[in-house]
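Complex shown without one protein chain; remaining protein chains in place.
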Amino acid sequence: MNRTRLVFSGSGGQGVVTAAIILAEAAVLHDGLMAVQTQSYGAAARGGATRAEVIISDAPINYPMVVQPNILVCLTQEAYSLYAATIRPGGLLLTDPHYVKIERKVDAIQQQVPMHDTVSAQIGNLMVLNSCMLGALLGLRPLVRPESVLTVLARHVPGQFMDINRRAFCSGLELTKAEKNRSEIRV
Amino acid sequence: MSIHKYLRERFFPHIWCAGCGHGTVLNGLIRAIESLGLSRNEIVMVSGIGCSSRITGYLDFHTLHTLHGRALAFATGIKLSKPELNVIVPMGDGDALAIGGNHFIHAARRNIAMTALVMNNRIYGMTGGQFSPLSGCGMTATTAPYANIDPDFDVAALATAAGASFVARTTTFHVKEMIDLIRQAILHDGFSVVEILSQCPTYFGRKNKMGGAVEMLNWYKERTTPLGSKAKQNDPSLIERGIFMQVDKPEYCSQYEKILQKAQSANSQTKE
Partner (left out) sequence: MPGAVRFMQGNEACVEGALYAGLEFFAGYPITPSSEIAEQLSYRLPRQGGRFIQMEDEIASMCAIIGASLTGRKVLTATSGPGFSLMQEALGFAVMAEIPCVIVNVQRGGPSTGLPTHMSQGDVNQARWGTHGDHAIIALTASNHQDVFAITVEAFNMAETFRTPVVLLFDEVVGHMRERIILPQPGELALVERLRTSVPGGVDYHPYLPREDGRLPMSDFGGVHRYNVTGLYHDMWGFPSENPKVVHGLIRHLVDKIESNVDNIARYKAYYIDDARTVLVSYGASARSALHVVESARRKGQKFGLLELQTLWPFPHDIVGEAVGRAKRVIVVEMNMGHILHEVRKALTNPSNVFLVNRLDGVFITPTDIRQALRLIEGKGI
């Protein structure tokens, strides 16, 4: 049984919940996998801390929450401080150097990917940071097929924004594919 | 004789006290309905709880006797579900404006085509004579033994401010006027309110030394006046009767029909 538990964390408005939904939906609708997605809610929709969870598996999923993720994405320093210690040994911790300064030593592969700077330079609209993050993630761990994500994105994103989302996703994918071919940094 | 067909005589005698004004309202109501030639099957009457609410049981329409204060909420469900029905909602003053005050203003705000009859006897009769939000300052009730300090609502002003598009007031003394106003209210395409001052000699009259039914009816005759009359200018304390508001504006169910069309045309464009 293959099972990957993911946590995407950051602040409200960065699109971490949407990214989690898109990834899980791609797994279920296009890659024939099981997936559940949950999120922790607060009263504030924008600016507060957010956390979204996804489990992807080839077997039915009962307990739907993620306590210890195999893959943790942190897009704020606060999220990094809160959750870095929960990652499973040998897991993947994906951060962005613009938002997160790596502080602690964890038994995981800490991958710093300049998603913010890439999106700023190539697209100029941080609204699509989450699509870039999904690309970067799939470049490192091929959980679902990239074309599945693009199909789901096209359904979720209003037509006029699809192009920049696709470009952000592809640039994320390129960023880490290249990175992966080099050595993974173990901090 | 023809108005008898609107009564469920099987369930008589009624529960109202001798001298109560509510029987007069029942009489005026069925005469108004008869004059409109409405079929009994197209009328739904919804009431709450209290002396007034028992009116529905005696009438041979589709009748729904609900919860204290909630008649308009039940009625809204019926009307939106089947807008072709004529929905009439008789309520007491405490029923409509204390416990049911929120539903009253929101039904008015939606301007949903129903007729609310506020049978205002200024007292909770069924529970034994406690003051209501329409009793007014200085009145005595079983819960206001030292005189009431709660100011009252002006039902007509409240209904108008909340958005009702037909608002009128009359009394059980002015029966012909009552029939005419109820008739106009039923015909009106929007939320219509008719406040009917209705005597309660058993509690309000007795507690406030207003005499029996005859004296109370005489009080309505002497202390009320047609809207805009000269008498009102001379004596501002007189209560005005007549139509306070009558205006055409979008009715809720008609507006919902437009939503249905909009949603269904979107349906035909994008098949899910």
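Order of writing sets the chain letters: A and B. Residues in each chain are counted from 1.
As a working rule, a contact is a pair of C-beta atoms (placed from the backbone, for glycine too) under 8 Å apart; a residue touches a chain by one contact, two chains touch by 3 or more.
All figures in this text were calculated on a predicted structure; none of them were measured in a lab.
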{"item": "Option touching the unshown chain, where B:17, B:80 or B:161 are the choices", "value": "B:80"}
{"item": "Full-complex contact with the absent chain, from B:9, B:42, B:235 or B:248", "value": "B:42"}
{"item": "Footprint left on subunit B by the chain that the document does not show", "value": "8, 10-11, 40-42, 44, 46, 56-57, 60-67, 70, 73-82, 84-85, 102-103, 106, 256, 259-260, 262-264, 266-267"}
{"item": "Subunit A residues that touch the omitted chain in the full complex", "value": "21, 24-25, 28-29, 34-43, 61-65, 67"}
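Assume only the chains that are shown with their structure count from here on.
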{"item": "Whole-Å gap separating subunit A and subunit B, where each centre is the average of the chain's CA atoms", "value": "60"}
